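Note that one protein chain of the assembly has been removed; the remaining protein chains are unaltered in position.
Moving on to chain A:
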Amino acid sequence: MSIITFNKTSKHFGALKVLDQVDLSIDAGEVVVLIGPSGSGKSTLLRCINGLEQITDGDLVVDGISVNSGAKQLREIRQEAGMVFQQFNLFPQLTALENVAFGPKKVRGADRQEADRVAMELLKKVGLEDKAKHFPSELSGGQQQRVAIARALAIKPKVMLFDEATSALDPELKQEVLNVMRQLAEEGMTMIVVTHEIGFAKQVGTRLIFMEHGKIAVDGDPRELIDNPPNDRLKDFLQHV
């Protein structure tokens, strides 16, 4: 069952075509890894799914709702698609626990006790229950990103969107975040991951998409594509990351 469907979807910034008539269907349970040179449109593709970027042409349907069907419908889509950002974007005035409990309280309307319970459970899941009372500024980058993942999970989304979630982290901190992402994939979460981590793509991804000039250039099994790149462009790209 397709949970996300791009139908001749285009996105222009003025004259610049960032997404060019993309056709793509993603099923529940897939772990799709998006790679490609910078400016190829992979982040934009991700951000169109939850409407942080507005598509200019074609259609994009998420969990049965078109991103073009109105503000209220867009909020429904966003509640089904948790997003993790490159810069974490944790709310600096709230503790780790309050950050994670924020969604259940303000979006799902849970009472404080229930929200805190869910938040604590998720912090445990990402291995940060001892940091519950810490503010983001008191956490390392890797810890902040794990809190951000917990925050996105707290609204109980059907899909998780990762926008270069490890690009701002030191190599050793990357690993702790990738481990949490791997664990999520093993639990069967549908994930779309924009990344430069080819190792992660190979081990965790169920599907690899290589983007170029706003189009999907290559789409297939990660292991096969990475071991035997079907064209020179992908081969070249893989050698440089």
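For the reader, a short list of remarks on this structure follows.
FYI, contacts are C-beta pairs under 8 Å (C-beta built on N, C-alpha and C of every residue); 3 or more make two chains touch, one makes a residue touch a chain; residues count from 1.
The definition used in the following text is that contacts and distances are computed from a predicted model.
Candidate names were "UDP-glucose 4-epimerase", "Cytochrome b/b6 domain-containing protein", "Heme exporter protein A" or "L-glutamine ABC transporter membrane protein", and the UniProt protein name of the unshown chain is "L-glutamine ABC transporter membrane protein".
The hidden chain makes contact, of the residues A:Asn7, A:Thr56, A:Gln79 or A:Thr206, with A:Gln79. When the full complex is taken into account, the listed residue touching the unshown chain is A:Ile155, out of A:Ile4, A:Cys48 or A:Ile155. Residue A:Ala71 is the one among A:Met1, A:Leu16 or A:Ala71 that touches the chain not shown.
Shown as candidates are A:Thr5, A:Gln21, A:Asn89 or A:Thr206; the residue that touches the absent chain is A:Asn89. Think of the hidden chain as still there; on chain A it touches residues 50, 52, 71, 75-79, 81-83, 85, 87, 89-93, 102-103, 106-107, 152, 155.
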